[in-house]
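I'd like to ask some things about the structure below.
Selected chains from the complex are presented in situ; the others are not included.
For reference, chains read A and B in written order, and residue numbers begin at 1 within each chain.
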Amino acid sequence: MTDIFAFALGTTRNDAAGAPLDCFFPAPIMSPEPEVVAAIAAHFKPGVTSVSCETARAYAAATGTTANGTTTALIESDMALTAVVLHEDTPITSTQEAYLKLHLLSHRLALPNTLNLGDIFGHLPNVAWTSEGPCHIQEMAAAQLAALRAGRNLEVFSVDKFPKMTNYVIPPGVRIADASRIRLGAFLGDGTTVMHEGLVNFNAGALGPNMVEGRISQGVIIGAHTDLGGSSSTMGTLSGGGAITISIGEHCLIGANAGTGIPLGDRCTIEAGLYITAGTPVSQLDEFGGITLRKARELAGADDLLFIRNGQTGRVECRPNRKAIELNTQLHKHN
Amino acid sequence: MTDIFAFALGTTRNDAAGAPLDCFFPAPIMSPEPEVVAAIAAHFKPGVTSVSCETARAYAAATGTTANGTTTALIESDMALTAVVLHEDTPITSTQEAYLKLHLLSHRLALPNTLNLGDIFGHLPNVAWTSEGPCHIQEMAAAQLAALRAGRNLEVFSVDKFPKMTNYVIPPGVRIADASRIRLGAFLGDGTTVMHEGLVNFNAGALGPNMVEGRISQGVIIGAHTDLGGSSSTMGTLSGGGAITISIGEHCLIGANAGTGIPLGDRCTIEAGLYITAGTPVSQLDEFGGITLRKARELAGADDLLFIRNGQTGRVECRPNRKAIELNTQLHKHN
């Protein structure tokens, strides 16, 4: 019997031609125990399959506690179900598989940058996400007219390949002030608050606890107790950014309107309004008054650095960071 | 008979266990006249109580014009009502009380920083705000499944302690391009336009008229005819900011992508892209060519200052502001 990399049972919504628009997997699993592997193998074919309720019930009976309440309710609901069985973490070959991997990330079963998301853009349809559910772009005109005639307001929230996370997964212990800015596939650790100006792409995230008022680009991870100030930026690799994948360690503060194009270690601060790119010349000041000129990329990943732009000389400077940022406990203790 | 600090009659939505999720108070009042105090005292107990329609009608009859149309309609609606009677402005002890105070701010009955909001985080539950109303986080899985089975789309707009203002209060004379960015408890004065990039936290606001395309952090107030450019930042005290509560006077302009960590007086300008923090060394130029080096915090609250970063020297400079910003009248006259 082969291993199972990931498995989920859920529902698929299709367009008029029967092509999948999205999937909802309430309780995906990764690397299950041998007895679960056996039950999956006994009931489901590899890849994506439509599943009868009888099959789903038989699987649930065989695994017992594996299925959570939602999955059980799903099975009892007599809706058409979709099973996805992945034996290996290979590039994505279907919409359902893409949704499974995005769910794994948002359910905190996999960290960003640990899944093979190859060709994900090619397997996610561009969908109009409306108040009546996902709708194929070509079917929108008819849907708008039908709503108009019936006196309903059809609200179009987004036109995108990726849906928003909270319609599929609400991880415990988080606050998200504006859910339209968190894509499915974001990883939000326990104790994370994302304010209205925060933004988290798929395959990116905050390990928690964190206060996120800035943008976490695709591939970027920020460590525990790190704070992204309002409109702060973590440079991505997809568009305009460089080739370095950014990560930020623990107890860092990226100030409001600041940004970084280099990875940072622990206890680093970038002052409000300063953007450090990989090529920025940085004057590093040591504790004895010495100054060394470096490219910012040479400082990538280092701990205990404070970056400022000197207000008298305009010089970008880096000093030992004497005061690590303490997140406001009042804000965090009630997550 | 004791005084009454604040009073409201409204509705409460509860979770499955009967705990309050939110309250809607269409016409809260503060420091009422003696005859209203008498009517309140005659019909309602102090604190939070459930109220019968008979009681509410008797109160409405006793006060006559005090109740506005919505309150009257509410009373006539035969819905279960909630009364909140506060004799003093003490720290918050219940969800209903928190909602009353947030309503007072958004109804412009109290200015930011004038109410005791102590322990508000502790008394606001973290709620999933959905297209079907507020939902306890633990009840979301069941709600999602029920919607799915019924073919409805359950949209989750936010997962937060604070709801958005416009679902409860739309103050007259404002425009709000993206309502998801204004929390209940924001104070928006008459003639205020908040563009899509604007953001106003609870206990914060714009006295009006104003053009807000930047972020007004908790505790921050901006004066009349002041303009916050796109993505501009007013540093808060909760997370990463300092201990100084920021306020900005009248006829100021904080440029796009600029920010301030110090309070400003009237007729001040910070040029686009410049962030002034309390510790920024600022070279103050007087009209006779003299230069004085100051920390920005020494300039806190001063009038008629123009802050720039010199493009030749990188030095942060402050000069007398010869041209106060005039807000575009075309934009404002149609509020």
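In this section, contacts are C-beta pairs under 8 Å (C-beta built on N, C-alpha and C of every residue); 3 or more make two chains touch, one makes a residue touch a chain.
From a predicted model like this one, the values you see are computed outputs, not experimental measurements.
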Total copies in the full complex, given that 2 are placed here: 3
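Simple rule for what comes next: only the chains that are shown with their structure count from here on.
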Angle (degrees, nearest 5) of the CA superposition of chain A onto chain B: 120
Rounded Å distance, chain A centre to chain B centre (Cα mean): 30
Residues of chain B defined as touching chain A within the complex: 121-122, 126, 128, 131, 137, 140-142, 144-145, 148-149, 153-162, 180-181, 183, 199, 215, 217, 231, 233, 235, 238-240, 257-259, 261, 273-275, 277, 280-283, 293, 309-310, 313-316
In the complex, chain A residues that touch chain B: 11, 24, 26, 69-70, 73-74, 77, 79, 130-133, 157, 164, 166-167, 170, 172, 174-180, 196-197, 211, 213, 227, 229-231, 253, 255-257, 271-274, 309-315, 325, 327-328, 330-331, 333-335
